[in-house]
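First the structure, in the form of structure tokens, and then the observations on it.
Yeah, one chain of the complex is gone here, protein chain that is, but the others are all in their spots.
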Amino acid sequence: MGRNSATVGRRLGAAVLVSGALALTGCGTDDNSGLPGALDFTEENLRCGPEGALLASGSSAQANAMEVWVNTYQASCPGGQVTYKATGSGAGVQEFLQGTTAFAGSDSVLSEEEIAESRSVCADGGRAVHLPLVAGPIAVGYHLPGVEDLMLDAPTMARIFDSGITRWNDPAIAALNPHARLPDLPITPFHRSDGSGTTDNFTAYLHAAAPEAWRHAPGKTWRGRGGQSADGSSNLVGMVKRYEGAISYFELSYAHRNGISTARLDTGAGSPVAATVTAASRALSGARPGGGDLALTLDYATHEAGRYPIVLVTYEILCDRGNRPGSLEQVRAFLRYAAGDAGQRALAGIDYAPIPAATIQQVRRRVDALA
Amino acid sequence: MNATTQRHPGGASRRAARLGDRIFAGLAKGSGITLLLTMAAVAVFLTVRATLALREDEGNFLTTFEWRTGGEDPEFGIAVLLFGTAASSLIAMLLAVPVAVGIALFLTHYAPRRLAAPIAWLVDLLAAVPSIVYGLWGALYLVPRLTGCYEWLDGAFGWTGVLSYAGAPARSLMTVGILLAVMILPIVTSVTREVFRQTPRATQEAALALGATRWEVVRMTVLPFGRSGIVSASMLGLGRALGETMAVATVLSPSFLIHASLLDSGGGTFAQNIASQFKEADTAGRDALIASGLVLFLLTLLVNGAARLIIARRREYAGAAL
Partner (left out) sequence: MTGRLRPPEDPGGEEERLRAAMPPGEPGPTRDLPAGAPGARPPAAPSPAPPGAAPPPAPRPVLRPPRLPRWSLAALLTGSLAVGTAAGLICRLSSHLQWGLIAAAVFVAATFGLTARVEGRRRAADRLAALLVWACFAVAVLPLAALVGETVARGAPGVDGYFLTHSMNGVLSWQHGGGVYHALLGTLEQVLLASLLALPVGLLTAVYLVEYGRGRLAAVVTFFVDVMAGIPSIVAGLFVLSLWITILDLGYSGLAGSLALALLMTPIVVRSTEEMLRLVPNELREAALALGVPKWRTTLRVVLPTCAGGIATGVMLALARIAGETAPILLLVFGTNMINRDPFHGAQSSLPLYVYEQWSFGTEPAYERAWAAALVLIALVMLLNLLARALARWKGPRPGP
């Protein structure tokens, strides 16, 4: 049987080798602009940095904004490559502190220890600073067929996420939604399994607005009881989308990209407020940077009408001095675009709120001063 | 050896041969030593880092129900992970091994020939499907479909407490066990089938000649012959199940709790915990993960060692080396 099949074998092997070699050498391309529905990401006045690759990781709340920024930057700057991995704020900060990424995205402010630790990553006596680039409302998304505009208030929400209320037709929810036909379904609250700035902001809101119902200390790690968990905002969205009776919290951008209904909030201001960019921007207008850094302090317990209080500001975290010389110019170019008019304008289309004008001016100055 | 070379005239070629021999033997020995050193480096590295982590641990490494590695006083323990790993792997074994033995019997002794060959081939190919595909399938296909099944289990056996179910999406240790069972089924089947196929024909025919029914042939010749093979195949499957990462990470809802009910979502396994924690762990946190990884390593080693022992006791079977 030997010879004949051996030649066939050799031929087959050769075919596989040739196709493998073809795959390796070249017929692939990065150009997806020919797709139906493809967006034109090129931006006219973008000041490109030098060629090279840039790694960053962190917050998944700003991941959608980053996707747009990164694609715009890459489309406008041939040879420039920026990779942002949405691993969660906790992971992003860690990877930055270990020196494996150029900057971190985080929705939480660094702790004192983390800033102290950053001095070993930043050369020339530099330390980590916060540059607020994106803000937005954290929406409470739910999956409940037949219920379009659910309304919740802070104590009810706290009890739902703490497994105090376990069915959708609970009197507490029914009292807030007299006209809705609430089904007799178990509630499955989903929370983040990874360390997350979204969790930090959300629990900070619950703690501030419903201190009686939510006794856990706010933080990046979820402390509530019960419920299910998933990794990253996008996975939470996937869960809510797939399972009836699910409820969870994530950036509004995610809810809109996936057609998920979001709850309106009764803040005690008279009329309920929906999770919208405008309402979030109003809440943000009260935020002020403090203590020499650009980290913003938010008022979660606001009762003012038209303000959506569950907002987060997400930062890029990097060294003010002593960034890696290899990537510095590119980081500067990328952040200059993101903090610039064009970058901030791009946010509106994907349901993020731009940073208030006074603050973004300071951010631009800091970006220029990076060393 | 010496005698052979002496008879050869031509000192130059002999020296060349000697040199070639020495180089080749040196190369072979060298790579053996390289491998040894690599492995020793891995072992030493993991052990040192794990020891560092254990020294930092404020809680009891074996009994703490918490995984808090950052900050001032880290407190972490493997109780939940150990339970989750053991429970899910055991469920997988309980489900997969009997069925795998059944299919192996089916393929060797029951199925019509025309059916058996292609199915055997298919099973072997399925054994090579990457675990991430099982994970994707588990998360998007299996989990939504298990809810009804769990409701029924709750109705029938909910009173035991172990199988009660509250109605949340089925992202529990039981689901992990089922998915792992599906995953290791082809592996266990194909190894078991090989063993069954090697049952000596003579004994089987002898049994038939004595008037044994087909089942009696299986019970008296095939199963006793293949018993150790089944055990080592199961160990192989168990080893896979213990170390599986992605299939668990996609299906489980991770939490640091042990629920009384296997159907309640939550829990964790060693491998899944490493995969989900490593990225936000600082150096000390990674050491802690390494410590847990070392425990998993030892578990796997134990299982593999047991499999090796069983195989060694039965030399006629050599297929589980892979």
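Labels A and B are assigned to the chains in the order they are written; within every chain, residues are numbered from 1.
Quick note on the criterion: a residue touches a chain if its C-beta (ideal position, glycine included) is under 8 Å from a C-beta of that chain, and two chains touch if they have at least 3 such contacts.
Bear in mind that the values here come from a model prediction, so they are computed numbers and not experimental data.
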item: Of B:67, B:137, B:165 or B:256, the one touching the omitted chain in the full complex; value: B:137
item: Omitted-chain contact residue, chosen from B:38, B:60 or B:160; value: B:38
item: Where the missing chain touches chain A, by residue; value: 2, 5-6, 9, 12-13, 16, 20, 23-24, 27-33, 35-39, 41, 53, 55, 63-64, 67-68, 71, 74-75, 81, 83, 85, 98-100, 231-232, 234-239, 241, 254, 257-258
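One rule holds for everything that comes next: only the chains that are shown with their structure count from here on.
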item: Between chain B and chain A, distance of the C-alpha-averaged centres to the nearest whole Å; value: 37
item: Residues of chain B that touch chain A when the two form their complex; value: 68, 71, 140, 144, 166-169, 171, 249, 253-255, 265-266, 276, 279-283, 285
item: List of chain A residues in touch with chain B within their complex; value: 57, 87-88, 90-91, 93-95, 97-98, 113, 186, 188, 193-195, 221, 228-231, 239, 242-243, 246
